Structures are given as C-alpha cells and as structure tokens.
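Of the protein chains in this complex, one is absent; all others appear in place.
Moving on, here comes chain A:
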Amino acid sequence: MQSEPDPSKDTYRLWPPGPRLLAALGASALVALALAGGLAYAGGLFTPGRLTQRAIVDTFQKINGVHPGFRRNHTKGACIAGHFESNGAGQRLSKAVVFAPGTLPVTGRFAVAVGKPFVPDNKTQVRSLALRFELPGGEEWRTGMNDIPVFPVPTAQDFTGLMTATAPDPATGKPDPARVSAFFGAHPEVAAALKRITGRPFASGFANASYNSLDAFRFVAADGTVTPVRWAMMAVDPDVAEPADQPGTPDPDYLFDDLAARLARGPVEWHLVATIGQPGDPTADATLPWPDDRQKVDLGTLTIDHIEAEAAGNCRDVNFDPLVLPAGIEPSDDPLLSARSAAYSVSFTRRAGEPKSPSEVQFPAQGGAPQ
C-alpha cells in the first residue's frame, strides 16, 4: 500500500470526502447490508410462506377470535395442585430426580381443547391435563397431556392444514365438506388418527379420564442408556362412560363442577405409566400408536387434592411447554415437540401482555379443596 504519512489535520478529514473515505463508507455499507440481510433472512423475512410459530397462533386467533389474556388453545381451564409420589421404578430408565423415591409438589391445569374461553363443556371432545413438577435445585418437568390415544397430525404443517380445513365457513357456520374431504383425501394418516380418537372410550369427567403424552420422549439413565417412552396418567377412579344423550340443557361447566364435587369427597389419583418403546416403534410420528404388548412401567402416583379458578400467579400464568424437562428426560425426534414449544411460547407471550378477565370456570368460596 502506497501512502505518505498524512498530516494529522487531513487524517480525520470527513469533508470533502476523499476516495479513502468513500471506500471505507462503501465497505461499511456492504458489511452492514450483509449482516442485516442475514439477520432478516434468519428471521424469515425473505420466506414469508414458511410456517412459523406466529402463523400457527394467528391461525388459532383467526378461527376462534382473539380473547385477550387467554390461552390461544385449551383456553377454558382450572388450576389444580397436589403431589407426585415416585415409587423409584423409573430410576433404572431415567436419572431425572422426579423418579427417585420420594414426593414432589405438583401444580397443573385441567382444560378442554378448544380455543374459546366460554365454550360449553358438552361442545368439547378432548380434555387435557397439564402438569408442572417442581424438582429440587430449580429443575422442572412440565407436560401437557390429552385424553386421546394418538395425536391427529404428525407435523405442525398438517396441524395448521387440519385446523384451516375444518374451520367453520363464515357463510354457513359449518366446515366446508369439500375442503374437509380434500384434506383427508390428501392426508389419510390424519383420517386414520381421527378415527382412533373419535372411537376411543370417552370418560364421564376429568377425574376418571386418562391422559397421554402422545409425543415420544427419551429417558436417559445415569449410565447414559436411552429409552424411548411415551407416558400417561392412568385414572384410578372407575371409568364411567359418558352417557351419549344428556337430557335438558347441561351445566355448561359440568366437567369442572363435577371435578370440584369429586375433590370435595377426597383426593383423586392417577398412576404415571411409561410405555417402553422398542426399536422400530415410531417416535417421530404421534399419529401412530405403539403395539399394545409394549412393556408398561408404573412410575408413581399423582394425587390431586386442590382446585381453584385461574388467577394471577397460578396456572393461568404458567406456560406448560412440553420441552421444559429435567435432566434425564429429553425430546425425541418427534417434530411436533419443538413446534409445540415454539407456538406455546408465542401464545404465552401474547397473552402475558394483555389485560386479563375472569375465567368462565369459577368455584364457590370453599372450592373443592379439602384443606
């Protein structure tokens, strides 16, 4: 590089701009453009057709309307509390502290799987149980389970497709049959999964229903052994099938009121049961059941003894992100898991910043709490 030592008054001369200054400005502009362009690309600015977590939540809002302060799905719910007593049987499968023998506090939420806060309970077909196990040292295990045997779709793309295809047509108030059959024609696996879901035994309430993780996870043992699992909360209360036709106008909140009445008679229990996957069992597709003969391990007992309406600081303000996991439980290759985690985060962030209004589900002053 040829350059004479510059007189200092010229070294920092900005005006009139010399060729060196213009070269520096040009180089700066190029670097800035490359970095800003790269960041915009990473943020999806140049791929507007790509399905993002924001788009998924937008679809919920388009179909259900925006209900400020409420979850975008599983909107109507109530908060529960109790404990989990581990029997230690899970220790050989997972090093997670939750499976060491002992008792841990658990909070959670029962809900119906609809994105509208005031939907009558009898207009819903899926019930959910979300739980938050608090482990020593700040670790947590959060899980969101449903009372269905398989998930209706294998991917987030299909989930959005199914929601859109089966959304009520604004003109008729009913789903457009042509769109519905076109979607199921193109997605036979979704039709098959929905057949399993609608054909399942339907329990009469929250207390005697069983809830499945649906997605597969990986249990990691202390020695590093990895075991594919799906887990379930199996009801201890007797399974009473829901009567097909209920005369008269049912209590719109009968599921929640029945649960509160049941809790007033005493705590309700479930067994946490892990189903052990064998090589070849599908872990990346939640629409496919695992064979019935797979080994099932009872890991302990969940006892719920308290229910309360959603309020500031309780389950209302908790994101039951299925990938809040303790060491010893890891996500499988199921693509729904990361997508659920991402979409839940958007739903949580949106509702956190919105004004809140009371839930449809409220309980009399003494509640269903025995204590």
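Here is the rule we go by: a contact is a pair of C-beta atoms (placed from the backbone, for glycine too) under 8 Å apart; a residue touches a chain by one contact, two chains touch by 3 or more; residues count from 1.
Methods note: contacts and distances are computed from a predicted model.
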Worksheet item: When you check the chain that is not on display against UniProt, which of "Cytochrome b", "Beta-lactamase", "Integral membrane protein" or "Methylaspartate mutase" does it turn out to be?
Response: "Cytochrome b"
Discussion item. With the missing chain put back, one of A:A32, A:A186, A:A241 or A:A261 would touch it. Which one?
Written reply: A:A32
Discussion item. Given that one chain is not shown, which residue among A:G77, A:G277 or A:P326 touches it?
Written reply: A:P326
Worksheet entry | Residue of A:I148, A:L337 or A:V361 touching the missing chain in the full complex | A:L337
Worksheet item: Which parts of chain A are in contact with the chain that was left out?
Response: 1, 3-9, 11-12, 18, 20-21, 23-25, 27-28, 31-32, 35-36, 38-39, 42-44, 50-54, 56, 97, 137-140, 156, 312-313, 317-319, 321, 323-324, 326-327, 331, 335, 337-339, 341-343, 345, 348-349, 351-353
